[in-house]
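A single structure is presented below for examination.
One protein chain is absent from this view; the other protein chains keep their places.
Labels for the chains are A, B and C, by order of writing; each one numbers its residues from 1.
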Amino acid sequence: MKKVKTSIKVRYQETDQMGVVYHANYLVWFEIGRTAFIESLGFNYHDMEKDGVVSPVVDAHMYFKQPIRYGQDAYVETWIEEYDGLRTTYGYQIMDEEGNVAVAGSTKHVIVKKDNFRPVSLRKKFPDWHEAYTNAVGDK
Amino acid sequence: MKKVKTSIKVRYQETDQMGVVYHANYLVWFEIGRTAFIESLGFNYHDMEKDGVVSPVVDAHMYFKQPIRYGQDAYVETWIEEYDGLRTTYGYQIMDEEGNVAVAGSTKHVIVKKDNFRPVSLRKKFPDWHEAYTNAVGDK
Amino acid sequence: MKKVKTSIKVRYQETDQMGVVYHANYLVWFEIGRTAFIESLGFNYHDMEKDGVVSPVVDAHMYFKQPIRYGQDAYVETWIEEYDGLRTTYGYQIMDEEGNVAVAGSTKHVIVKKDNFRPVSLRKKFPDWHEAYTNAVGDK
Partner (left out) sequence: MKKVKTSIKVRYQETDQMGVVYHANYLVWFEIGRTAFIESLGFNYHDMEKDGVVSPVVDAHMYFKQPIRYGQDAYVETWIEEYDGLRTTYGYQIMDEEGNVAVAGSTKHVIVKKDNFRPVSLRKKFPDWHEAYTNAVGDK
């Protein structure tokens, strides 16, 4: 299974007064991992939007194991957990510099028309993505 | 079961170029709902932190049904789904002005010492909260 | 001069590990004040965008006097400092519960077409706003 590892530099703005990264920011880091994963396949989300298509999140699950702090090096590892031609579920692990898992999670996405949020089939609309995604998930 | 409804005014800053509220912000709205819920029981999180205790999130689950847009009125409804003296799971529903559910979800929390993130028992450390939480969840 | 006072409830997400509200968030609070000011005149920014017009910031100035902390009540007071038919400069003061000024500042705005960011004259495009703004600033 294809996995892509992306390095994250903690921003001071991302901390809260608990002295750790505020939990909602890990969802932004998931997005950074997802973007890098897509780019590693030779696509980019920006081009998809130019075609009038956006990719909202259907659900998100996050498991917080240990906090990440400012000054630590962090990484997000991203892969495709499931893909059926319509829905893509990405899996993520956020790790500290020693490889300890800080946060694990997943997000499920569809693609829809930007102007009316009506569902679009990734398989039909973007056959190249479909093929690459099928390979990425099947590649176990 | 005690439920608390809190009104949210969408901030322009919370939108993204998809023209809707960016998904991670709903986790911040959950926090707003949680804060209001706690205050409705006569407590506040700020006082807890003064005692050297913080309340990190253990896991979070979010289900996105339909987007909220800038200019809409939104509400978050909050309740306690589960409570066992150590862990509290809050449930949330974010609704638009017509009562349609936009986002549903939950977050599970523990309390820990601020300086070392060691677990603390809510039941033992804050018996008043324990009693109020037991009542709030049992109050079905 | 017309001034509008808006109450702000500090979000935990807005704090940083310094234990105070992260400075960039005050710019978001300025936006909240600006929105409330516009609504107090009977308009709303959302309707302006429906006409294909957006209102980017040209410059921003912020003076930080003392921090706001989680658990404090905060207020933002907003007025129009200057208006010439094209450019509007809003003035802001963020205050704590005792009326001490925490942050002072201003932002200057124009309006432009959403699709190409070409400048539009507020006076010509929205004569009602023009009249209300002229009155709001002249009303010294």
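Here is the rule we go by: contacts are C-beta pairs under 8 Å (C-beta built on N, C-alpha and C of every residue); 3 or more make two chains touch, one makes a residue touch a chain.
Everything numeric here is computed off the predicted structure, so don't read it as measured data.
Counted over the whole complex, the shown chains touched by the missing one are A, B, C.
From the options B:13, B:66, B:106 or B:134, the residue with contact to the unseen chain in the full assembly is B:13. Mapped onto chain B, contacts with the missing chain fall at residues 12-13, 15-20, 22, 24, 70.
Think of the hidden chain as still there; on chain A it touches residues 9, 11-13, 28, 31-32, 35, 44-46, 70-71. Listed for chain C, the residues touching the missing chain in the whole complex are 17-20, 23-25, 27-28, 31, 49, 54, 56-64, 66-67, 114, 117.
As a convention for this text, only the chains that are shown with their structure count from here on.
Innermost chain of the displayed assembly, by C-alpha centre distance to the whole-protein C-alpha centre, is B. Using CA-based centroids throughout, the chain positioned farthest away from chain A is C. Rotating chain A by 180 degrees superposes its CA atoms on those of chain C, with the angle stated to the nearest 5. Residues touching across the chain B-chain C interface largely coincide between the two copies, over half of the numbers being common to both.
A separation of 34 Å divides the Cα centre of chain A from that of chain C. Chain B and chain C have Cα centroids lying 29 Å from one another. Residue positions of chain C with contacts to 2 or more other chains are 12-13, 70.
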